[in-house]
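In what follows, a single structure is set out as C-alpha cells and then discussed.
A protein chain is absent from this complex, but the other protein chains hold their places.
Letters A, B and C name the chains as they come in the text, with residue numbers starting at 1 for each one.
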Amino acid sequence: MVLFLQQLINGLSVGSIYALIALGYTMVYGIIKLINFAHGEIMMAGAYFAFLIAVSTNLPFVAVMLISMVLAAVLGVVIERVAYKPLRNAPRISLLITAIGMSLFLQNLALVIFRADPKIMPTLIAKHPINIGPIQVGTVTLTTLVLSIIFMVILDVFVKKTKPGKAMRAVSEDKDAALLMGINVDKTISLTFAIGSALGALGGVLYGITYTQVYPTMGILPGLKAFIAAVLGGIGLIPGAVLGGFAVGMVETISKAYLPTQWTDAIVFGILIVVLLIKPTGILGKNEKEKV
Amino acid sequence: MKKISIIMAMLLLVMAALAGCSGSSDTAATTAAGETTAAAAGETIKLGVIGPLTGEYSMYGTSVEEGAKLAAEEINAAGGINGSMVEIVAYDSKGDKTEAVNAYNRLRDQDGIVGLIGGTFSGETLSIKEIAVGDNMPVLTPTATNGEVTLNAPNVFRACYTDPYQGSTAAVFAAENLGATKAAVLYNIEDPYSEGLAEAFNEKFSALGTVTNFEGYTANDSDFKAVLTKIAESDPDVIFLPDYVAKVGIILSQIQELGLDVVAIGGDGWDGIEVDYADVAEGDYFANHYANTDEAPIVQNFISAYEAKWGKTPSALAALAYDSTYIMAQAIEKAGSTDADAIVAQLAATDGDYVTGHITFDENGDPVKSISMIQVVGGKHVLAAKVSAE
Amino acid sequence: MPLLEATNICMQFGGLRAVDNFNLEINEHELVGLIGPNGAGKTTVFNMLTGVYIPTEGDIKIDGSSVVGKKPYEIVRAGAARTFQNIRLFKDLTVLDNIKIAFHNELHYSTLEGLLRLPRYWADEKHATEACLAFLDIFDMADYADNLARNLPYGKQRKLEIARALATKPKILMLDEPAAGMNPQETKELMDTIQLIRKKFDIAILLIEHDMNLVMGICERIVVLDYGRIIAKGTPEETKNNPDVIRVYLGE
Partner (left out) sequence: MNRKMLKNYIINLIVVALIYAGIKVLISAGVINRYYEGIIIFIMINIILATSLNLATGFLGQLTLGHAGFMAAGAYVSAITAIALKNSGMPNLLILIISLIAAAIVSALVGIAIGIPALRLRGDYLAIITLGFGEMIRVIINNLRGLTGGAQGLTGIPRIATFDNVFWVTALVILVLYRLTHSRQGRAIVSIREDEIAAEAVGVKTTYFKVLGFAIAAGFAGVGGGLYAHYLAFLDPKIFGFMRSVEILVIVVLGGMGSLTGSIFAAIILTILPEALRSFSDYRMLLYSFALVLMMIFRPIGMFGTKEFSWQGIYDRYKMLRDAVKRREKA
C-alpha cells in the first residue's frame, strides 16, 4: 500500500508536467484547429532560457521561472505570426506540415547553438526528501505539483472571468462570429499562443530541474505524451488537458511499476488508439459532426 | 510585402544560428578532410576515420577523430611510416548507417585509404563490415564493442574489449571485489551497447548471486522514479547501469532523490561522469579502458599531448583511437607495403604496450586485455582493480 | 409503391429535436419541393435521406428496401443522388474527371486489370470517356471538359455538381438549395436545367428551397417544414393558401 501510494505520487508529478504542456496544445487546437507540433520545442526553449538565466545570474528560482515563461511566450507569438498566420486559410495539411517544419527548425537551431550534449541545469530548488507519513516526496516533485496546480487555477479563472479569456472562448467557438462581435481575432490568437507557450515553458523548466538536464531533443517525448494527454482528455478543452495529463502520467507510472518498463510507451499509445476508436472526441469531448 | 518580411525574419533566425555556432564550434570546418599532414613527402598513406562528427552523438566521433589525428601527427613528426606521411581522412556518419556506408565508399574510392580506423559505433561498423570484408580492407575499429563486429571477418579487428566481456567482468567485480549478493540491472533496450552489457552481466551474476530486477527502458525515457521505487523494494546491494553518461546522470540523480542506498556500477559509457555528476556518482564504480590517473609514462604522455593539442582532457574513446592509429601504422610499417593481405597479417601479429594496456589479438581479432575498474572519488578516477572475467 | 418513403423519421441532437416525425413519399417522376424558413430542419432531413445522419427513429425506404444505417455511397447505389448547399466539387480536377468519378460504378475493371492495362481497362475507359462527354454535352458543358472545376463560373459549377449527381444514374435526385447565392440570370438558367433534367431523364426530384416563389412555379407537390415538423402538405396552390404557412412566412 505504501509502495502504491509512493508510485501514485510519482505519477502525479510526471502527470502535472504533462498537463502543463498539454494545456498549450489544447488551447491552440481549440482556437485555430492546429496540432502545434512545435509546442514541445517551446517547452525545450523554456528550459534553455531558464538554464541560461540561471548560469549567468543569481536570480532566485521564481524569477528564473517567470522570465523564462515570458521569453517563451514571446517566442510562441513570433512563431504564430511568422509561420502560422500566413496559412490561416490554407488547407489543414499545409498548416500541419508547417508546424512539423517549425518543430524541426527549433530543434536543430538549438542543436547548432547549444550542441548536442546535455547541459546540466543548476540546482534551483534544494533537493531533499520530505516525509509525509510513510511516504517520501522529493522537494522538486512537490514544487512541480504545487506550481502546476496554481497555474491551472489561474488559467481557469482567467478564461472564465476575464474579458480576454472570454474572447478566447468566443474565437474558438466561432471565429467569424467573434469577428462580427468586435473581437480582435488576431490579437486573441496571439494571446492564446502566448499563454500556451508560457505554460509549456513552465513545464520545460520543471522538467529540466526534475531530470537535471537540458538538451535540444528534450521536447520530443514529453511533447508527444502531452499531446496524447490533450487528445485523451478531449482536445480543445482545458479541463480535458489537465485530466488527460494526469491520466497519462498515472498510466505511465503504474505500468512502469507493475509491468516490464520497456512497454510503457506502447501501452500509452495503445490506450490513445482505443480511446480514439471508442470516443474520437476524447474523454470529456462532445460529439460533433462536420457540417454538410 | 508581408511575405517578404516573413522571409527576412526567418533568414535572420538562420543567420543568428549560423553566427551563434561559428563561435562555439570549429569541428564543422575540419570535417571535410584531415589536415594533419605536416609535409607531404612523396606518397601519403591515408587512413580513414568514420564517426558521428555532428548531431546528437558528435562528442563520440569527435573524440575518435582527435585521438587518431594526434597519433598521426606524432607518427609524422617521427618520420612517418617508412618515410611516407600519414593522413587521417575523417568523414561524418551522423550516427546514421546510410551515411556511414556512403562515407566508407567515398573513403575507399575517392580518397584511396589503406586502412580504416572505425566506425565509432557498433551499428555503423556493422553496416560497413560486409562491404569491407568484400573489399578486404584492413579495419581496426577503436570503439565498436558489439560481439558481431569481428565475427567471420578476418580483416576486421578492434582495440576495445567486447560488450559481453565487459558485462561479465563487471559482474565478477561486483560479486568478488564488492562482495555483492543481490544485484539489479537497469538498461536501455534501444541501445545495443547497453543491452549487450546488461545481458552478459545478468548471465554472469546469476551464477554468482541473485539478480533481483532486470528492467529495460527506452532511449527517450527520463523518468525512472517508478522503476527505481520498484527496485528499492527488493533492496539490492548493487545496481548495474550500462548506459552513457547523459542517461546515467539522470538515473543517479533520481537514485539520490529517492534516497536509495545502493552502489552503482557501470561500463565504459560512464567515461567522463566526474565532469557533471561527481556528487551523485561519488563512490560508484565503472569499467574503463584506462585510468587517467595511471602513472605509466605512456598514459601521462598521451594525456599531456592531447591536452596540448585539443585543449581538453581525453576520453577513453580518444585513447582507443590513438592506440588504434599506432597499431595500424606499425602494421603498415612492418608489412613494408600497402598490400591489404600483408597489413592484415601484421595486424593479427600485434603485440605491444599501449595507452589502453598491453594488446594482442585473438583469432577473431578481439584484443586480449584486462579491464580497469575505476571508482569515482572526490570527482577523480581512482583505479580500484584490474579484473578479467576468466 | 413509392420510390422514396420516409416514415416517422426523427433526429435528436442532444436535447434538441431537430426533426420530429417527418413523413414523405415521392413517386416516380415526381418533383417535390421541401420548403421552410432557415433552421426549419430541411438540410437535416436531407442528410438523413442521404445517409450522412442516421435517424434516431423511423424508417427510410428506397424502392421498397430500407436504407437506414447505410453509408452514403450505398444509398447512392440504391438510387438516390444529391448536391450540396455549398457546392462541393473536386475543385482541382477537370470537369471530365468530376463526371468520371461519379461514373465510377459503371466501370468494372479490377485494380489488377487496371495495373496491367488489360483490354477491359481500355474498353471501360473508352466507354467512360465517351459516355461522360456525351453526358456533358446534354448540359452544354462538353467544351469545358478539360477545364479545372475551380475555374468555372459559379452557375456552371452548380450545373456541374448537378450533372455529376446525375452521372451516378439515380432514380431520385435531391437538390439542396440549388439557387442559393445565385443572381436572377443564374437562377433562370438553373430552372432551365431542372426542366431539361425532367425532359431528358426519367427521374424524380426532391428540391429544398427556402424561397417559396421559386418552388411554386415548378413543383407538383410541396411539403412545408417548421421547427422540425411538417406544417403543411399539398399542391403549390393549397400550400400557398394554408394559414400556417402564411403565418410562418409572413409572420403574425
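Following the convention adopted for this analysis, a contact is a pair of C-beta atoms (placed from the backbone, for glycine too) under 8 Å apart; a residue touches a chain by one contact, two chains touch by 3 or more.
Here the structure is a predicted model, which is why all the values come from computation and not from measurement.
In the intact complex, which of the presented chains make contact with the chain not displayed?
A, B, C
Of the residues listed, A:Leu202, A:Met218 or A:Val231, which one is in contact with the missing chain?
Within the whole complex, the residue contacting the unshown chain is A:Val231.
Which residue, A:Leu8, A:Leu66, A:Ile97 or A:Ile125, contacts the hidden chain when the whole complex is considered?
A:Ile97
Tell me which residue among C:Asn8, C:Asn105, C:Asn151 or C:Asn241 touches the hidden chain in the full complex.
C:Asn105
Applying the definition given at the start, please give the residues of chain A touching the unseen chain.
Looking at chain A, the ones touching the missing chain are residues 35, 83, 86-87, 90-98, 100-105, 107-109, 111-112, 220, 224, 227-228, 231, 262-263, 265-266, 269, 272-273, 276-277, 280, 290, 292.
At which residues does chain B meet the chain that is not included here?
The list for chain B reads 3, 6-7, 10, 14, 17-18, 21, 25, 28-29, 31-32, 53-55, 91-92, 94, 96-98, 101-102, 105-106, 108-110, 122-123, 126-127, 129-131, 134, 146, 148, 188-192, 194-196, 218.
Contacts of chain C with the missing chain: which residues?
50, 52, 71-73, 76-77, 81-82, 84, 88-93, 97, 100-102, 104-105, 107, 109, 111, 114-115, 117, 121-122, 124-125, 128, 164-165, 167-168
What we mean here is this: only the chains that are shown with their structure count from here on.
Comparing chain centres built from Cα atoms against the global Cα centre, which chain wins on proximity?
Per-chain C-alpha centroids compared to the overall one single out A.
Counting only C-alpha atoms to place each centre, which chain is farthest from chain C?
B
Which whole number of Å gives the spacing of the CA centres of chain A and chain B?
The separation of the two C-alpha centroids amounts to 36 Å.
Calculate how many whole Å lie between the centre of chain A and the centre of chain C, each centre taken as the average of the chain's C-alpha atoms.
46
Once you find the CA centre of chain B and the CA centre of chain C, what distance in Å lies between them?
Chain B and chain C have C-alpha centres separated by 71 Å.
Scan chain B for residues touching two or more other chains and write them down.
none
Which part of chain B faces chain A closely enough to touch in the complex?
These residues of chain B touch chain A: 2-3, 6, 9-10, 13, 17-18, 20-21, 24-25, 55-59, 189, 215-218, 220-223, 225-227, 229-230, 233, 246, 249-250, 253, 256-259, 276.
For chain A, which residues count as touching chain B in their complex?
So the residues of chain A in touch with chain B come to 3, 6-7, 10-11, 13-14, 78, 82-83, 86, 109, 111-113, 115-118, 120, 127, 129, 136, 138, 140, 207, 210-213, 215-218, 220-221, 252-254, 256-258, 260-262, 264-265.
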